[in-house]
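One chain of protein is taken out of this complex; the other chains stay put.
Letters A and B name the chains as they come in the text, with residue numbers starting at 1 for each one.
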Amino acid sequence: MIVLFTDFGLAGPYTGQMKAVLQHLAPAIPVIDLFADAPTRAPKPSAYLLAAYAGWFPARTVFLAVVDPGVGGARAPLILEADGRWYVGPDNGLFEIVQRRAQAARSWEITWQPESLAPSFHGRDLFAPVAARLALGQAPPGRERPPDTGRQASWPDDLPEIVYIDHYGNAVTGLRAALLPEQAALRTPKGHTIARARTFSEVPAGGALWYENANGLAEIAVNLGRADAALGLAIGAPLTIAG
Amino acid sequence: MIVLFTDFGLAGPYTGQMKAVLQHLAPAIPVIDLFADAPTRAPKPSAYLLAAYAGWFPARTVFLAVVDPGVGGARAPLILEADGRWYVGPDNGLFEIVQRRAQAARSWEITWQPESLAPSFHGRDLFAPVAARLALGQAPPGRERPPDTGRQASWPDDLPEIVYIDHYGNAVTGLRAALLPEQAALRTPKGHTIARARTFSEVPAGGALWYENANGLAEIAVNLGRADAALGLAIGAPLTIAG
Partner (left out) sequence: MIVLFTDFGLAGPYTGQMKAVLQHLAPAIPVIDLFADAPTRAPKPSAYLLAAYAGWFPARTVFLAVVDPGVGGARAPLILEADGRWYVGPDNGLFEIVQRRAQAARSWEITWQPESLAPSFHGRDLFAPVAARLALGQAPPGRERPPDTGRQASWPDDLPEIVYIDHYGNAVTGLRAALLPEQAALRTPKGHTIARARTFSEVPAGGALWYENANGLAEIAVNLGRADAALGLAIGAPLTIAG
């Protein structure tokens, strides 16, 4: 299975062209859209989102992950194998958290080059063909790197920030809920202090809560309302952990 | 065929994760996205929308329908068979209108339980696996209910409200056009009285009309314009039928 994780947006031709490449090269491999709206041009919050959601997928899944503001510039093209899953995308930190949490990981700088490579669309011309090869069981078309190449040592293990706002206005954090104290509250930049609950209906309509979402992240919500609007939250908003 | 009808929004990981489950359990069954933007957290208008669109699909279609503000709370998980089509989702009225219009219907409370069930995402962990089983021809994994369990007797047969706004700004009502008098006009909350036409180009540019849409509902539009903006219409706006 190939899973797409990008900041391409839902609109426009980018995802469709990548899928056309995958269809051409690996027609029998199913393709799943996971995120087309990862934090725009922001590899750091995207890295925490990807790490949380990737773990739900089975071994041998190939993640075609493109959040790549430096496309066409100097950053290297990368393949990471971590705990049996594969990741293909730019070497800009996007895979840092996956790699850090992995029990076993190897990485390769992609050396294969396509016949034609648009400077602004490596997703279509470079990363998608490589993802197709990996999904077909072929060897990584690159040069293996020393384990510590290109790491982001300064990034924290968990990110106390909002990393995603969903359709309901729920605000996903970069914090793994299982690592937070049971009684921990989350404090927002506007001074709201939010307690934990198991699910929405445990608080009254309009009440705020945080809960462990279906992929293990702490997520802030308002029952039957929008947390982003009610609490003034957006991607990048910093949180403090209280209690 | 499995058809998705949700209020998950187009963005984010929810639809993708459900599709990954379906792909895993029923890889040969095609999956169609019908609505990912049914009225948010609103089972009542969603019920009229679902009933109008479901009838277009062939027998044995499985609708995986999730508009579920009470997820993780007390509402039961449900399977409905109605006129040969299957519906899987929460027991909160979402299937009321389908059931009411059906010539034959049976329903089951789902008793099967997954190994792991996220309180906030029954769509992925409970409803999708059940939809996959039904699509594969397996028996409903639940306990059949008496025919009148969990009904919404107070809801009208047709809903004189806006239930959906589309990309063009057209406003779909919960009224079946075939049941309206040929000369009926629709009156909006802001006092516009709108006459019937067959299609857009029968009125001048900027003119309002209502017409029978491609799934049998009365729909309000403005030729080459946006009815929602021009007429002040949003989901939930009440209509009166004149003439």
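For the reader, a short list of remarks on this structure follows.
Here, a contact is a pair of C-beta atoms (placed from the backbone, for glycine too) under 8 Å apart; a residue touches a chain by one contact, two chains touch by 3 or more.
These numbers were taken from a predicted model, which means no experiment stands behind them.
When you scan A:Leu10, A:Leu25, A:Ala184 or A:Ala230 for touch with the missing chain, the hit is A:Leu10. Contact between subunit A and the absent chain runs through residues 7-17, 19-20, 23-24, 27, 40-41, 69-74, 118-121, 124-125.
In the full complex, subunit B touches the hidden chain at residues 1, 3, 10, 30, 32-37, 53, 56-58, 164, 166-168, 198-201, 211, 213-215, 219, 224.
The working rule: only the chains that are shown with their structure count from here on.
Centroid to centroid, with C-alpha atoms defining each point, subunit A and subunit B lie 31 Å apart.
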